[in-house]
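Only one protein chain is missing; all other protein chains are in place.
Which chain is which? They are A and B, in the order written, and residues in each are numbered from 1.
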Amino acid sequence: MPEALLFEKSRPGREGVSVPRCDVPQTSIPDSLRRSSLSLPEVSEVDVVRHYLRLSHLNYCVDEGLYPLGSCTMKYNPKVNEAVARLPGFARLHPLQDPSTAQGAMALLFGLQGMIAEIGGFHGVSLQPSAGAQGELTGILIMRAWHAARGDAKRNRILVPDSAHGTNPASTSMAGLAVVEIPSDRRGNVDLLRLRAQLDDRVAGLMLTNPNTLGLFEENLLEITRLVHEAGGLVYGDGANFNAILGVAKPGLMGIDVMHFNLHKTFSTPHGGGGPGSGAVGVVEALAEFLPGPLAARVAAGGEPRYEWRMPSRTIGRVKSFNGNFGVLVRAYTYIRMLGAEGLRAVAENAVLNANYLQARLKDIYPVPHGDRTCMHEFVAQGKIAGAPDIRALDISKRLIDLGFHPPTNYFPLIVPEALMIEPTETESRETLDSFIEAMRTIAREAVSDPALLHDAPHSSPVRRLDEVKAAKELKVTAG
Amino acid sequence: MEFKVDQKVRYSKTHEWVRVEGGEAVIGISDYAQNKLSDVVFVELPPAGKELKAGAACLVIESVKAAEEVFAPVSGSVVGRNEALEKSPELVNSDPFGQGWLVRVKLAVPAEIDSLMDAAAYTSYLSTL
Partner (left out) sequence: MSFIPNTDADRTAMLEAVGVGSVAELFHDVPAEYRFPRIDLPSPLSEQEVLSELDAMSGKNADCGAHPCFLGAGAYRHFIPSVVDFVIFRSEFATAYTPYQPEISQGTLQAIFEYQSMITRLTGMEVSNASHYDGATSTAEAVIMALNVAQGQKRRVILSAGVHPQYRAVVRTYTQGMNLELLGDDADSGVEELAGMCDSSTACVVVQNPDFFGRIIPPRSLAALAEKVHACGALLVAAVNPISLGLLVPPGDSGVDVAVGEGQALGNTLSFGGPYLGFFAFRREHVRKSSGRIAGETVDRSGRRGFVFTLSTREQHIRREKATSNICTNQSLNALAAAAYLALMGPRGLRKVAELCWHKAHYAAQRIAQLPGYKVHTGEFFNEFVLRCPVSADEINRRLFQRHGIIGGYDFSSEFPGRAREMLLCCTEMNSREEIDHLVTALSEVGNA
């Protein structure tokens, strides 16, 4: 059932709120400053409630069922996180208050910095970056600043494996550095020969997603980080896939110099339909003073600890206003406190087991290019079905919608044709995985017996396949 | 898959075509290239007078899933732009060698034409892809 736009429901004179009367003497407002009109919708409170409730019914969400989007870590978001984030001492705290009036919040930030550093094996952590992409930009700027501080101005290249997410090259060029792509080898690792060939004194560093976007742990990780360091470069770790090794390995000890953590993936904060997130960044000791600030710092003052803001001495600067996405940080803190070290390790173990279970039970019908290897928290299958040459990954995905599941990530990584990237996460039960496997098997049968059913899918969703060409040509991006 | 190859134009390895008309040349992309791009939704043409350099990116064609640079197959200054593409970018798909042309340039180095492939060479080049 389509829902009308708020603008179409608007009727002159309707109001959604009652604003209190003015209780102070009024001061005249010059007409020259006043706008002449404002055409926002005029709707009642009940109109607004029904509108958004109906819109909500058009969405699929992780609270409804499995959401196996590869590299997105759509795990269950604990409800206690929401309760905590709305405590008045957090939700109603002004970011510019004197830290002495916000010691609870400061203690939480200081504690979270320390816990993330401990989990990742890093010396320092900044909670400022708003999202993974901003964490990446932060990391690249830190690498650039570190080289510049050493007077090494010619290092302007960042090596990026071809399996990387598009954000890596985009972040690199925003930082004013050039991207050099490194191919993968036949086992899905970074091609060491091609890497060696690029390592010279122009290289500022390497961006490495590990586990990589094929869902594989880089088998030559230690060799790669050693080679880059020997060449005078730094290694950036893209932490998008950290859920796989949470509590199992500390990247900071394995040669990763800078890494961002997606708190909205690994640490269970809700994705909100696209945000907010948080892209906290951890660094080794040599880079700690380059972090964006301010950071929460503990002042030793005898007795009760006291917390203050501190700007690192050689900071790259601020990456956002105020103090990071605090509401997201509160949720991540709550999650880590509930899990503890053993709970975090259980997360990775169950996430990896769930993914391997799916891979083992699907690879006989859907080709898995690296199916001979143990995958980590996700794996990449191909949407190719024997006996159904016209069926593409997209058709399979759309048919999954009819069968009650959110589809996997499509057409990424780019190096696998017809990619279906599947990440179940640890919060799914064996029964849920079995029903997904059953759906995938049903689709494989339908692909042969009734390919039109897949081409026309989805059939049961609020709308059918949408015309993206029309949207891009006509560019109708506002109402009326 | 079979692609149309216009017999009367010359081709670059990056799938642009050139048709020489006197001292000027009309430039477009091949049927193969438009097929790879899928539905074209926007063409960002260079301004008239702009100097194009053979082998350098000169404009961008957008589909819903890609934005590809078009490389000038020959050098020269832009003397004509296919304004029809502003309203109907799909002409690049429906008639790549005709109404879907992109720009017209005044040739700077006419000899550059000779280094481009003829239709036969381009056909066999396509068979290797």
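Note that in this section a residue touches a chain if its C-beta (ideal position, glycine included) is under 8 Å from a C-beta of that chain, and two chains touch if they have at least 3 such contacts.
For clarity, every value in this text was computed on a predicted model and none was experimentally measured.
Summary of contacts with the chain left out: across A:196, A:445 or A:470, the touching residue is A:470. The chain omitted from view is touched by exactly one of A:74, A:125, A:159 or A:258, namely A:74. Within the complete assembly, A:341 is the residue of A:149, A:341, A:386 or A:448 that touches the hidden chain. Checked against the hidden chain, the listed residues A:115, A:391 or A:454 yield one contact partner: A:115. Panel shows subunit B; residues 42, 44, 62-67 of it touch the chain omitted from the view.
Keep this in mind: only the chains that are shown with their structure count from here on.
Residues of subunit A that touch subunit B in their complex: 468-469, 471-473.
For subunit B in complex with subunit A, the touching residues are 39, 41-42, 62, 64, 89-90.
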